[in-house]
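Every protein chain but one is kept in place in this view of the complex.
Letters A and B mark the chains as written, and numbering starts fresh at 1 in each.
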Amino acid sequence: MTSSKTSAKGFLLKVVRNPLFFPLMALLLLVAVNFFADPTFFKISLEPSSTGNLILSGNLISIIDNASELVILAIGMTLVTSASGGQDISVGATIAIAGSVILRFVKVLPDNVSGGRFTFVLIMSFLVCVVASALCGAFNGALVAFFKIQPMVATLILFTAGRSIAAWINNNDNISINDARFGFFGNFIPGIPVPTPVFITAICLIVIALVLKFTNLRLYAQSVGINASSSRLNGINPKFIKLLSFIILGVCVAVCGFIKVSRTSSITYSVIANNIEMDAILAVALGGNNLGGGKFNLTASVIGAYVIQFLTTTLFKFKVSSSEISAYKAVVVILLIIISSPFVRKWFADMGNKIRAKKQANVGKEVN
Amino acid sequence: MSVNSNTLGENKLKKRSSLTDSNLLLIITIAVFFTMYACAVVFLKQGFLKPQMFFNILNENASLLVLSCGMTLVMITGGIDISVGQVTSLVCMSCAVYLQKVNDGVISGNVFTSMCIALAIGLAFGIVQGFLVAYLEFQPFIVTLAGLFFAKGMTTIVSSDRIAVTYEPFVKLCRTEVTIPFLGSVNKKGIYIPAYVEIGVIIALAVVVLLFCFLKWTKLGRNFYAVGGNNQSANMLGINVKLTKFLAHVLCGLCAGIGGYLFFLHACSGSPLHAQGAEMNAIASSIIGGTLLSGGVGNIVGTLFGVLSLSTIKNIVTSLGLDEAWWTNITVGAMLCVFLIIQSVILYVRTTLRKTKSKRTN
Partner (left out) sequence: MEAGAILEMRGICKYFPGVRALEKVDFTLREGEIHALMGENGAGKSTLIKVLTGVYPKDGGDVKLLGTPVHIKSPQDAQNAGIATVYQEITLCPNLTVAENMYIGRTKGPLTNWRKINADADHLLDELGIPASAKDQLGNCSIAVQQMVAIARAVDMDCKVLILDEPTSSLDEQEVQKLFKLMRDLKSKGVGIIFVTHFLEQVYEVCDRITVLRDGMLVGEYIIEDLPRVQLVSKMLGKDFDDMAEIKSDSDAEKVDYNGTPVYQAINLTGTTGIKPFNFEIHKGEVNGFTGLLGSGRSESVRAIFGADRVIAGDVKINGKAVKIRKPLDAMKCGISYLPEDRKNDGIVGDLSVRDNIILALQVMKGFFKPFSRAQAEKFADKYIKLLNIKTASQDTPIKSLSGGNQQKVILARWLLANPQYLILDEPTRGIDVGTKVEIQKLVLKLAAEGKSVTFISSEIDEMIRTCSRLVVMRDGKVVGELKDDDLNQNKIMATIAGGESNDIQ
């Protein structure tokens, strides 16, 4: 009987220690809150949109749709966190740059080069945007890897200057794209009822899964994040891996920027992807990843990203205005880091040990 | 055992103090500032020679100066506080709302209580963040990032609109100008206009002097350096590291409160858009002023020059006719980048030199 008890306990412990446990619990909690507050929250319907397409609509769909950028960012942010032991706070600003670059090229190219082939224009602009974002990433990465500046401070440079650079690229014009096809990537492709960003996210997830499966990125990034010095002595180039992680994040940012500008077919430099860096870091933290670098769990980060979007949508439902949301999220962050801190964990462990010791002492007394 | 009496004797002869990291970086900063200002005077004759131009820089940046000083304190202990900008914004908004209510007769109060509110908000942020960083051992960046967003949200919760203060005694205080004797200038019509600074500048300079003395001569101030230089060593030397870190954050919070009020005095209004990116400017000023991100090295005088350098370059950028809004931010970013790289390189060179030197003397 005791053995079955201990194995049950062991199983429970295993479940609790699983990195996915924490984000999944948070997700469940949110679902439960919403369910009791308003059961219609989960209603999904197929309705014609303003352009006459049949599209899926409902809170869940909008959560999955709106979380796309965050999920894609969380992938890159997790890698950067793992390899460099810090976070990139410039992602919001870099998204602005990426968006600005795309809009500029989509606007400029048709007249000169493409001769009206819009797909060509789109692909070219997207590639240029990927290069631009990757360069931003490489800039951050170089500061971190070669000049040994703490990631958050290194990225502070683009955090300040990024939105200004984005405005500068387009001379602060309010560019908007009139071609409806540009909007497909942030909204719906006619005839498909599921929002396009969901597909883009899926593609990104598949790509990163394949990369992790067929390369040693995971092992290298983790080794560098845990102990750069011994990684170097084992033949890994820690500087390059750190740089690489920032460049990968740059590519993720490019995709996000593309989705973001496609949603509205225009850009507001000071507002686009505002505060998204906070959400991305939060997603990584929620996924139970150590913000000091080292081991990571990408699935957990992705679920974390969905949890955050769920939370945002829920807060909107409770009539919290978008500018006030940051206060509530800050409270969540603080609570989260308190719970996950080694200090508090140790305290709990000590408490547990004390109780167990007391029990044992009592048992001992009984025997005596 | 290798007996090495040679080096012993040699060292004895060369018994002179070498330049400390702190002083080296300070000298660079001061040199950069004066070169920049001189260049501005020579190449852009748009009044950089007028004393008032200089005092205007002070007037506009009194708040930043105090924020930067607070930032320097935290950075010396090896931490960072990125919430100060939004705390400033929150302080402005809270005081504005409070004073307007006083003005409308909803509640009773005066300018003094609004100051207390400002200090209390700053202190509260400092204490909570300090506790989380020092005693629960969280990364200061994460904690203060959360603080930043909390303050941002709270500002809009207090009020989402811009509020101009019309409360008479306060407006009077805002408008007070302290004239500086002998440093005025004569305008085109030949009328002598005395140079002036706002009250905020006096307060800010007082804070600078106070903190300078604090860091230089008090034991607690020296402990800041020890903790930033090497956490564990400081502990072994009998310094209460946690308390020191905590107090650094509290002082930085207090500075954010004071800086917030100075901003309020200058702007005479509250708005969610106030002091946007001030934390960035504060960090940049500290770094330009020779404070090392890794902690242990820094100087309030340097920070003063850091603020001046930063504001001067902003003025230069505007004078060059690049007055689109984005140029300021891009310049600040670029300047920060340059100084970060300079620091990184200087430190690298110095540690390598030190290593080879100690190898040789061994």
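Quick note on the criterion: a residue touches a chain if its C-beta (ideal position, glycine included) is under 8 Å from a C-beta of that chain, and two chains touch if they have at least 3 such contacts.
Keep in mind that what you see is a predicted model, and the values were worked out from it rather than measured.
K.L.:
Using the document's definition of touch, tell me which of B:T113, B:N230, B:Q276 or B:S319 contacts the absent chain.
P.N.:
Candidates B:T113, B:N230, B:Q276 or B:S319; residue touching the omitted chain: B:N230.
K.L.:
If the hidden chain were put back, which of B:T20, B:S160 or B:T176 would touch it?
P.N.:
Considering all chains, including the one not shown, the answer is B:T20.
K.L.:
Take the complete complex as the reference. Which residues in subunit A touch the chain that isn't displayed?
P.N.:
These residues touch the chain not displayed: 213-217, 219-220, 222-223, 226-227, 229-237, 294-295.
K.L.:
Residues on subunit B that touch the omitted chain in the whole complex?
P.N.:
1-5, 8, 11-12, 15-22, 216-223, 225-226, 228-230, 232-240, 296-297, 352, 354-362
Methods note: only the chains that are shown with their structure count from here on.
K.L.:
If you average the Cα atoms of subunit A and of subunit B to get two centres, how far apart are those centres in Å?
P.N.:
Inter-chain centre distance comes to 32 Å.
K.L.:
Quick one: in the complex, what on subunit B touches subunit A?
P.N.:
80, 132, 135-139, 141-143, 145-150, 152-154, 156-157, 160, 272, 277, 280, 283-284, 293, 324-330, 332-334, 336-337, 340-341, 344-345, 348
K.L.:
Which bits of subunit A are touching subunit B when the two form their complex?
P.N.:
Going through subunit A, the ones touching subunit B are 86-87, 89, 143, 147-150, 152-154, 156-161, 163-165, 167-168, 172, 275, 278, 281, 285, 291-292, 321, 323-331, 333-334, 337-338, 341-344.
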